[in-house]
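Structure first, then comments.
A single protein chain has been removed from this complex, and every other one stays in its place.
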Amino acid sequence: MTQFVNLTIAGLTIGAVYALVSLGVVVIYRISRVVNLAHGAMGIFTTFVFHYEFNQRLGWPVGVSFVATLAVGAVLGVVVERLFVGPVRPDGILTTLVMTVGVLLILTELTVQFWGPNQPVIASIFPDRTIRLAGTGVTVHQLGTIGCVALLGAGLYLLLNRTRYGRAIEAIAEDPGAARIVGLPVRLITTSVWAIGGATAALAGMLYIHLNTLEQISLTFVLISSLVAAVLGGFNSLLLAVVGSLAVGVAFSLAQGYVSTPGVGDLIVFGTLLAVLLAFRPDQAAALESVSEY
Amino acid sequence: MRGHLEADGLSKHFAGLVAVDGLSLEVRPGEIVGLIGPNGAGKTTFFNCVTGLEPPTAGRVRLDGVDVTGWSPAARARHGLARTFQQVRLFRHLSVRENLLLGRHQHYGAGALQAALRTPRARAAERDAAARAEAVAERCNLASVLDAPVGELPYGTQRMVEVARALATEPAVLLLDEPAAGMDTTESAAFGELLRRVHDESWSVLLVEHDVPLVLSVCHRIYVLEFGRLIAAGTPAEIRGDERVRAAYFGASVG
Partner (left out) sequence: MAPGRCPPGIPSLRRGAPTPRRSPRAWLALAAVAAVAWPFLLPRTTHFYGALATVYALVALSLVVLSGWTGQISLGHAAFLGLGVYVGQRLLHAGVPLVVTLPAVALLGGAVSLVLGIPSLRLRGVYLTIVTLAFGAACERWLFALPAVRGYKSGIVPRATLLGFPTTTDRGLYLVGLAVLGLSLAAVHNLRRSDVGRAWFALRDSEDAAAALGIRVAPYKIGAFALSAALTTTAGVLYGMLFQATPGPSQFGVLESFFLLALPVVGGIGSVAGAVVGGALFATAQPVVNEFGVRLFLATGVMLAVVTLSRTDGVVGAVTRLVRAGRAAGGPAPAAYGSFAADVPTPDGASERPVIHVPHALPAGTRLRLRFAPGGGRR
């Protein structure tokens, strides 16, 4: 029983990290109609900056590094949008997808190029304590991660669905030309949304790296996050992206824990993803509308 | 004789809205039949039911005696039902010639393996398709643009390419979905002329249109739709003088 609880909590935690990335993916999709496959990689890159540059080289206190990293994440989001994704968006969905793949490769490889291939052992941004819960020990990091998701999820939900800013985002996504005519600051809003997305990715990265010591970084990160946002939210629903990410995290964790065959978790994810997509066929009007151009 | 299209009591209900209400019409072999009506009359919905994009709530569609209600659009196409789209759907990555060649898909005389090996049969199939595509292009005055990339053509020409591509399938019935949309009066008149010129008795046309002068000048018979129901049917002369049609259009020039 304890193992089950442990695995579930671990699963929720990793799921929470995926949820954070998913949230960013959804937010970016909402403004740009782009599936940012590079989102996870953006997070990892900024986290390496956090660890190697701010923590180690500059020796800043964790709190300062944390905030600085969020800023770096935001800037990275803006850079990716203005230099890479934005210019190719008119060329169609497939081209944009290929571009995000390119960005992913660049960021992933830059981390190795700059800081070497080894996974750093990063101290958590939370204090290192364990709390007894449900008959087992839960670290503050785990609780904190889940808490972050709850907060961020709620915050983004409110921002996107209950404010004029959120409505502006919808308008811009649907028809940027019309939005411009009506007087909406399209460039500013687009940039700010990508900044938010980038910062979210940075947060996810900082939480993820502490948890993850064995897996090859960023790849599972990339996969699961975009998968879950796709499957359940149609890239649009924040709530479903979070719920789905948590579910995937728990399922993955339980599968790894109870089944000895390696890679069963991945198989289950693939199978479930396929089954859900085929059964529900999420609304992909936006995905289909444009003519594919290379 | 090919080209007999029948819609029998076709109805389409959406939640709370009756778009098409018990519509029966007929296109006899060799005819050009027009379907007109003011905005919201249900022309597009009817069109979608006939082409197979949407299942009707009630009624049947028959093509050359065969009940095709419930058939997929591709199945209907294979049975001889060709169509154009309101917004021109040409294959933008292909030239005009290749678009027309695709019109010969159903009559292509070689399979994939033969094509890959470029057997004599494959070569003959390709030659045959090319010849027929060129013939269609010739008939539609498109010979000069055969190698043009589709995207560079003026809209009216693209529209003609789409019609030519549909003709290349050797259809029994050609359904035209507002082909004159986006054309001015000169262009649509020219389109009508061309349609009359290339049409012969071996196939028939159902022309769903907004442009009433075009329909009056080209069609043998016309049906008029209003609020999903037929309000008039007859020759262009009869329709031109019909009070109900005038009333339905309210100030739009008829004839």
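Odds and ends about this structure:
Letters A and B mark the chains as written, and numbering starts fresh at 1 in each.
By our rule, contacts are C-beta pairs under 8 Å (C-beta built on N, C-alpha and C of every residue); 3 or more make two chains touch, one makes a residue touch a chain.
All figures in this text were calculated on a predicted structure; none of them were measured in a lab.
The residue touching the chain not shown here, chosen from A:Q56, A:Q113 or A:N161, is A:Q113.
One chain is missing from the display, and on subunit B it is touched by residues 51, 72-74, 77-78, 82-83, 85, 89-95, 97-98, 101-106, 108, 110, 112, 115-118, 122, 125-126, 129, 140-145, 147-149, 152-157, 159-160, 165-166, 169, 183, 186-191, 193-194, 197. Residues of subunit A that touch the chain left out of view are 35, 84, 87-88, 91, 93-95, 97-99, 101-110, 112-113, 216, 219-220, 222-223, 226-227, 230, 261-267, 269-271, 273-274, 277-278, 281-282, 284, 287-288, 291-292, 294.
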